[in-house]
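Pasting a structure below so you can have a look.
Part of the complex only, each chain left as placed.
Letters A, B, C and D mark the chains as written, and numbering starts fresh at 1 in each.
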Amino acid sequence: MHPTSKMNRLLITGAAGGLGHALRSRLSHLAHTIRLSDVADLGDAAPHEEIVPCDLADKAAVDALVEGCDGIVHFGGKSIEGTWEVIRDSNIEGVYNLYEAARKHGHPRIVFASSNHAVGFYRQDQVIDNTVYPQPDGLYGVSKVFGEMMASAYWNKFGQETAVVRIGSSFDEPKTHRMLSSWMSYGDFVSLIERVFDVPRLGCPVIYGVSDNDTVWWDNTKVAWLGWRPQDNSETFRAKLDASEAKFPGDAPDVVYQGGSFTADGIHEK
Amino acid sequence: MHPTSKMNRLLITGAAGGLGHALRSRLSHLAHTIRLSDVADLGDAAPHEEIVPCDLADKAAVDALVEGCDGIVHFGGKSIEGTWEVIRDSNIEGVYNLYEAARKHGHPRIVFASSNHAVGFYRQDQVIDNTVYPQPDGLYGVSKVFGEMMASAYWNKFGQETAVVRIGSSFDEPKTHRMLSSWMSYGDFVSLIERVFDVPRLGCPVIYGVSDNDTVWWDNTKVAWLGWRPQDNSETFRAKLDASEAKFPGDAPDVVYQGGSFTADGIHEK
Amino acid sequence: MHPTSKMNRLLITGAAGGLGHALRSRLSHLAHTIRLSDVADLGDAAPHEEIVPCDLADKAAVDALVEGCDGIVHFGGKSIEGTWEVIRDSNIEGVYNLYEAARKHGHPRIVFASSNHAVGFYRQDQVIDNTVYPQPDGLYGVSKVFGEMMASAYWNKFGQETAVVRIGSSFDEPKTHRMLSSWMSYGDFVSLIERVFDVPRLGCPVIYGVSDNDTVWWDNTKVAWLGWRPQDNSETFRAKLDASEAKFPGDAPDVVYQGGSFTADGIHEK
Amino acid sequence: MHPTSKMNRLLITGAAGGLGHALRSRLSHLAHTIRLSDVADLGDAAPHEEIVPCDLADKAAVDALVEGCDGIVHFGGKSIEGTWEVIRDSNIEGVYNLYEAARKHGHPRIVFASSNHAVGFYRQDQVIDNTVYPQPDGLYGVSKVFGEMMASAYWNKFGQETAVVRIGSSFDEPKTHRMLSSWMSYGDFVSLIERVFDVPRLGCPVIYGVSDNDTVWWDNTKVAWLGWRPQDNSETFRAKLDASEAKFPGDAPDVVYQGGSFTADGIHEK
């Protein structure tokens, strides 16, 4: 990205989590200052970093967190299934707080980490695009659709721009056969975020966060205008997975539904 | 409806509200006992009625409310825009409580009062069907999509059936020119609810709650299998409205978006 | 229909079957002579009738049967599930023989009695049109798709015109709750056949044979150019059915699939 | 229509033509003054009428014609196939002049008489909606698409509103079998024009101008928001046509293409 468009300050929430940790250094070229936030320990700040601990359910704290930022990568909140109370506080209350803060502080562009679990009950033998009606596979998935809807409403009402990224499985490598379809490499995620902060007009697109894998559930044709072309392919890991993971029977949730085993989870009770 | 399929007990939440009040007596033939609930006063119970006051945000109270019911018409919660705190407690926490109670008490079939405000940012010169990606027009609309998603997840995971009804404007008559398109008569709503409780298999369809008006935004073709054919037509009220309501200019939210003036609302602050 | 377009001779195959019997007299105005054929007894011929017994599996006999006819209503063959041998001889060999005869004798226009069982595995909560890929529900359904394909190939190759009618349930009245969706009255079937023989250009359309019932699985929009508007509605029989037939549970084939109980049949063995 | 929305002055171009003559009096309730224009004689003006002869190819004259009008029903120009020179001057130059005049004089809402010949090469066994790519059937049809494009561009660029009406066959009754599909009664056309001038926001919709005929080529679902429900049905004239018009063979342009015999016309040379 050209220096002239470098942001002054980019906020990464949930920076102590898996994705946050992995992308913390990979996104450093996007802004002069990277503001990192989490409820967990973030270690020491590098020279270009500033660390701002924050509980997303604390409205005033979130307001202060967002102030002064030009862009936000929102990894914060619960990223797997949890009890209602945890999901509600982090993924519902927290997202409301985030969007209210953004509305009051100049509409910094947001990358919202939605999830394949927002559409987890689509089957693995379906290829869906970004116009489908969501079919979340649990409370976590429902909370992610809630976030998508906040993004949509704040875009339509206030012009707040968000890239809604339905992340498949973003790890250093796919860890299960299912992830051969859902895997997004860190490199591809970084190039997606670069595009999001580069385009003059973003709007509020829904993007499937997935690499250029051979096996495909998700069709990003309708956001091809964004210019993101992932480069990695999970297929290079197939042999390794074949050697290490037994195959599921044909009626296991892991091979029937896009959301995999999440679809078979019950409601987590306190 | 045939007596043999009469329910034992039908719960109507929000029974003191406008819709609840209007349909309280009109639904009495559906069950031997009508259980009415609200936080507001419900007056005296008729012989076939039982009154159970309940705050939807109170999980234990909702659990007790739902127990023993064969069907639920869920009008409860905030039915217009409100502050985040009110919307959250009644339409998010309340709906979570309702679905958890239903899960634990035998999956009574639910009519969920969703709203046109779940898709309020579609334009009035568009005709949409029930497969579109929601575009809510505010916190209220977002909360309604939350409820739709809970219905979807509980159907896919647990087999809980819900008729998601995106109510247009259900009053004794249309009160604005916009309602010529969105109006659903009480009679048509009743016949819809009759169909919902009559079909052997409901699943979780999304249905636009609107009469057979001349002006049409919503296409129910995909739920025609349900057999609901509304009989009323707002057109009979056009002359009266022409005489009483000045027309909006062509760029007013009331004539541009399906959600009307809700789309122009800001966020309600405490 | 205008006298000038009255056919000289109309062949009705399977005329001793249920549909054949019911329509035998109702179609008499379409031609000067009605040729009736079946393997079963057809009783006495009326003055305008001629009776030609014929086994559809007998190629030479079918050739003779078709010769001299201007139009054919093909009700012949097995109309429910059967053993492979019966289905093959009557619905596969028989249909091949019919189309070969028609090809050699001037391409009389054909009404081909296909069936909802050609698409029987579509669900009852889906509304399908005539472009869907077939999903037959058994050998009978497969044989009906075979007939549809013969019609298609002979149209594309030789200009042979056929109205492929996917008959729902054509009886004097609906006999089950499922038939509230699939019922086609005799009167509506007659008006469809009138349209088929009246239009100057027919081609080879696929038409769902169903009355104007409240409950709808099938969308004939794409053949609206034909001008057929059914007039009857099964709804008038609902109360009677409610009184006489117990409802199926929500997971019974009779209420899940359009093909109803056929979908649950095994293969009929000799 | 409510008096308060009555226009001050409505311009009808081509008022001496067939449609213009038929609707001249039927539209008189829409405005205090009806301005009538044509190159042919218009007879005497009624008290509420004013007559302004005008050649549409004369830019200055068209400018003067449009000035002071609140609405325009544009029937002017050549309404059947003609030589290039006539089509160009009346339907291309004339339409450019009309839109330029409207742009300069306050954007009076326009009803543009487009034609089924803009899509004349679609087949009669197809049902098309208003999103299809045009397939004009000759120079006349091409000129009508030109007009549609001017309407589209002036709407998108300048906010000029136009109802593009693809008129089928608007006569007192259908005169051929083909018109059983394409016929629009005068009464239905009037009610369409009433709706066009009544809606607060029109935009630039494409509407098929056709009555509620049994035989259907055109699907107006996407403009159902306009609230126009035609009441007449050509079917009442079928018997009369059957008695008076011989049927075409199945490969005649009159029964193959929506544009009928126009599709078989050559280019009219001077």
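Please note the rule applied: contacts are C-beta pairs under 8 Å (C-beta built on N, C-alpha and C of every residue); 3 or more make two chains touch, one makes a residue touch a chain.
In this text, all values refer to a predicted model and were calculated from it rather than measured experimentally.
*Asks:* To what total copy number does the complex in this file extend, with 4 chains depicted?
*Replies:* In total, this homomeric complex is built from 6 copies.
Here, only the chains that are shown with their structure count from here on.
*Asks:* Give me the fewest steps it takes to get from chain A to chain D if each step has to go to a chain it touches.
*Replies:* 2
*Asks:* Could you give the fewest steps needed to travel from chain B to chain C through chains in contact?
*Replies:* Graph distance in the chain contact network comes out at 1.
*Asks:* If more than half of the interface residue numbers appear on both sides, call it same; otherwise different. Which is it for chain C and chain D?
*Replies:* Different: when the shared numbers are divided by all numbers used, the fraction is under half.
*Asks:* Measuring centre to centre with CA averages, how many angstrom lie between chain B and chain D?
*Replies:* So the centroids are 42 Å from each other.
*Asks:* Centroid of chain A to centroid of chain B, CA atoms only: how many Å?
*Replies:* From the centre of chain A to the centre of chain B is 32 Å.
*Asks:* Using the touch definition from the top, which residues of chain D touch two or more other chains?
*Replies:* none
*Asks:* What topology does the chain touch graph have (line, ring, star, complete, other)?
*Replies:* The chain contacts form none of line, ring, star or complete graph.
*Asks:* All pairs of touching chains, please: list them by chain label.
*Replies:* Every pair of chains meeting the touch criterion: A-B, B-C, B-D, C-D.
*Asks:* Could you list, by residue number, the parts of chain B that touch chain D in their complex?
*Replies:* Those residues of chain B that touch chain D are 124-127, 177, 180-181, 213-217, 219, 235, 239, 242-243, 246-252, 255-256.
*Asks:* Write out the stretch or stretches of chain A touching chain B in their complex.
*Replies:* Per the stated touch rule, the residues are 84, 88, 92-93, 96, 100, 103, 121, 130-139, 141-142, 145-146, 149-150, 152-153, 156-157, 206, 263, 265-267.
*Asks:* For a test of understanding, state which residues of chain D touch chain B in their complex under the given definition.
*Replies:* 1-2, 4-5, 161, 199-203, 205, 221-229
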